[in-house]
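Of the protein chains in this complex, one is absent; all others appear in place.
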């Protein structure tokens, strides 16, 4: 059922500013949809484009006051800090090369982590798939011991939009993702593989300690990987396979996770996000659905609709915003936040884990597929 | 792709007031989620409950100013009409018996239609399933002649939440739906069957001219139907079957539509709203997906996310609000709205058609299943 | 698991002769595949065609000795009766109009039933869908009370092969099925609707006592129904809907059954015959699979393969033959057969029930859809 407090704000909304996300940007608009859904966050300022005119027009498009439309994040930071009603958080939706999942290099990411730690502020990474209700349920089931000790983790993120050389043809989204100067050492693995990696991490609370990888660039002229195969080994003996591809026709955007333990298996597919297949060994597979029977509090607490009134991508995204906002409010109020809430919001440490995974995978690939330990 | 103008308001937002939807109400919160998604409508006033204290608290919950929290729609109408910045539209989310799909009786509905016609105002009915992108695509495919002349229409709306006598046990949602005093002559058919009926109408642009029905009350003590089987005949020779059930275990909320014509068939399931199965006779079935290849402007124009970034119930609902708002803006500006836009918004005439369907089905049932003509 | 006795014949095989099923016939070859699968039955004689030369050649094709290739069933009956090693049973695979499901008219069928009763012989009707393992499981679950009292029965048999006027164009299979002289009063309902009817009967052990029907002929020039909608009422209050169609593009051969009771629901689809969806109210849906966990003896006793080594149409058919052969052997040996075995083999009474259903449906249709009682 929809929660009585869904749109209760219990006081004023959190004020945020956005960096990036001007006209024609893709993901910025998605963030704004997610922000608006629950009405707990108010987008009041923006450095939406580095081009001043574009920044101004983009801000006007979305109802940001002209005097809070900036053309650089530095300018926004200074001006907003000077206001009594200034922004309390920043949403960064620039292209990957300006952030992915945190930064272009691991060294930069580690520096960023140090700064974040010193600041004591909340740093959330929008690994948005962790917001799906049935992903929360999967995490909860595993934490409860329903699968027993985990043995096998399989994560796939498969797309087809780079099947043809559209990057060479100037498609903007494709172009920056496959440019080593901007994307770093990997394209496919860094763009989508890391989401599969983080999904597996979130659900199992496990990160591999070594990987063996095979990255490929299938499209002639492309400068970074468009397909990645990675084998993973975990402390404790679990094993995994992660596949990321952007050249697999018939798969527009297919993310899936399969986890098998000593006692049961779980399978989830992002294109059917409302369903979780749960198979206790020796019993029939059960179709768990958000809002349906046998599904616990983990899913219910992030549901807005009753069962089979499908929720989708925007709700998952909004859950992340809601949780991050709650974390910020708690910190601001000097309260120690609920550990479950802290765990629900992917942090800079999770971003770092993703970076280390990419680094190790690229290293492994360059060393002939040898098992390569993730940096600590 | 997300439309550049998704959250462009091009000026100020439409101001609306809500009737019903206070604390604990279910559908009011869903409407508000949908309203917020695109930021084109602003909820500024409300008569959220007939209890003044509850009305006040409910308004505070959702950020409505205290002086615009009313305890009756009459009061809201008077006060808002006196303001320069008063509401421009009213959202009614009271229980079915206060409106469903328009009113308790057909006579009342017809009176309402007359009033609406005389007023010249926009009257939209939230038959929300018409807002799904792939439902729009289905309608467009049929309009384009891709199915040829329609022969068979099958619509199902199946639930299981009334399997046990929860109405007798005081569950509020169940209780008013099955009370003849409040729900009228039908419960299941009026509550969900009419949504299946309207979905079929929207997609095919066809309404049956006669029906033969069998309504059943399975749960002892229940006072209205909890299951309905209806055969339908259309002018021009098409035939249909509509099934509505609230006592079918395993189906939380399953709505589907199948349409077969001389040249092709279409199948759509609301719990997989992003997919439309299209089967030209003599060719393999094609899996059409929102945002995917081979899908036209009808779906694209109401999409916010790329393919396989699942959209769901709230987006469909929001599409209805966006279209209705566009209609209101056009009327207010004295512009003749695009006929496609007019057709996209279920009107009081569609509500009336639903009422006539229910009336004819109940009449047929009471007359031993004889074919009964729908009122003109 | 495969049963140790799968191909144990424990003595000699049952000797049978076939009527119909010569070159170019469709269903005769399917029967022979099914007969051979278990090696318990031996096809030793045949009246495969009324054309002597064709009968001779058809027999040679399939290894029937030349002296046992007859050109009429009367000739076969006489000659085989005179042999010490003559046939012990006859397999009739002539077109529907020579048998469907038993005969062209109900009167003939009743006469046949009287003859069969008097003879004391086994008369099995190949309502072959009852042979699927998961259909057996469904029957067993319902018999065990797992669904509680049955409320709703929905059976669909949907095809598309008669979408175009191929009967008028001389397609042989289409032609006799739609010829009133040969097919009787119904085509679609008699050809496939009756299979859906019998599937529902087999699984639930329930037959409606009245029906209201709407039969349609969509294709111009066709002389019998190609689409049928039937509402059903059962003693005890259950309700049903049966839909049969041969003009629904995208559905080559789709048979399904859904049964909902006070305590649980069941759904089965013949194109995924290995799966049975079982939904106890208030619990998650369970995916029961042949050979998988939680599936009982009813399915296991007719399985040849382990789970997920898919069985299909031929195994279902073969199960019917195996059970019928066991029944014949038991009768021949003077043993009272196991009642479960008797129930597993559709008899002439089940064939008669199907005929009565068709008769009542056509009568209802001709009387404007009024509820019409099935003959006792």
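First chain written, first letter: the chains are A, B and C, and each begins at residue 1.
Going forward, contacts are C-beta pairs under 8 Å (C-beta built on N, C-alpha and C of every residue); 3 or more make two chains touch, one makes a residue touch a chain.
Every value quoted in this text rests on a predicted model; they were computed, and no experiment measured them.
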| item | value |
| --- | --- |
| Options C:270, C:328, C:353 or C:374, residue touching the unrepresented chain | C:270 |
| Option touching the unshown chain, where C:154, C:304, C:322 or C:365 are the choices | C:304 |
| Absent-chain contact - pick from A:253, A:279 or A:347 | A:279 |
| Candidates A:60, A:143 or A:241 - the one touching the absent chain | A:241 |
| Residue ranges of chain A at the interface with the undisplayed chain | 151-152, 154, 160, 163-164, 212, 214, 216, 218, 227, 229, 231, 233, 237, 239-241, 243, 245, 247-251, 258, 260-265, 267, 277-281, 285, 368-371 |
| Positions on chain C contacted by the hidden chain, ascending | 1-9, 23-24, 26, 29-30, 32-33, 36-39, 61-63, 251-254, 270-274, 289, 291-292, 304-315 |
| Hidden partner interface residues of chain B, rising order | 278, 282-289, 292-295 |
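Quick note on the criterion: only the chains that are shown with their structure count from here on.
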| item | value |
| --- | --- |
| Chain closest to the middle, measuring from C-alpha centroids that were averaged per chain | B |
| Farthest chain relative to chain C (centres taken as mean CA coordinates) | A |
| For chain A paired with chain C, centre-to-centre distance based on mean C-alpha positions, whole Å | 54 |
| Separation of mean Cα positions, chain C and chain B [Å, integer] | 42 |
| Residue list for chain C, restricted to those that touch at least two other chains | 278, 285 |
